[in-house]
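A protein chain is absent from this complex, but the other protein chains hold their places.
Presenting chain A:
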Amino acid sequence: MILISFDIDGTLEVGDPPGVLTMAMVRRVQKEGFLIGSCSDRPISAQRAIWAQHNITIDFAVGKMMLPDVKARFIADVYYHIGDREDLDKRYALDAGFEFLWPQEAIVQPWFL
């Protein structure tokens, strides 16, 4: 089982600024059985609204410092966080025991292709 946490702004196409990862890519990994959700500075209610607008049922939506909660809540073989910020994505991810991918690294992963 793989769990992927998506940052929104600068990472997903719906972000501000838009990122390179499309909602179609998110749907693809979800279809593969991945656990997915968002970890963003956007309000949690706004994160949920974004996913709902795109008819994607997520497993979690959390604030930036809540990745440890996600790890405690879900059992997976590997945990990824994808984001565009050194301080707010990479650091939080590594501190929480997640693997970290920049959006341009993530986009070439086999699961998204």
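The rule we apply is simple: contacts are C-beta pairs under 8 Å (C-beta built on N, C-alpha and C of every residue); 3 or more make two chains touch, one makes a residue touch a chain; residues count from 1.
Just so we're on the same page, contacts and distances are computed from a predicted model.
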TODO: Determine which name in "Beta-glucosidase", "Tripartite tricarboxylate transporter TctB family protein", "Chemotaxis protein CheA" or "Thiolase C-terminal domain-containing protein" the UniProt entry assigns to the undisplayed chain of the complex.
DONE: "Thiolase C-terminal domain-containing protein"
- [ ] Check the options A:A24, A:M65 or A:V78 and report the residue that touches the missing chain.
- [x] A:M65
Open item on the list: Could you pull out which residues of chain A are in touch with the chain that's been left out?
Closed with: 16, 41-46, 49, 62-66
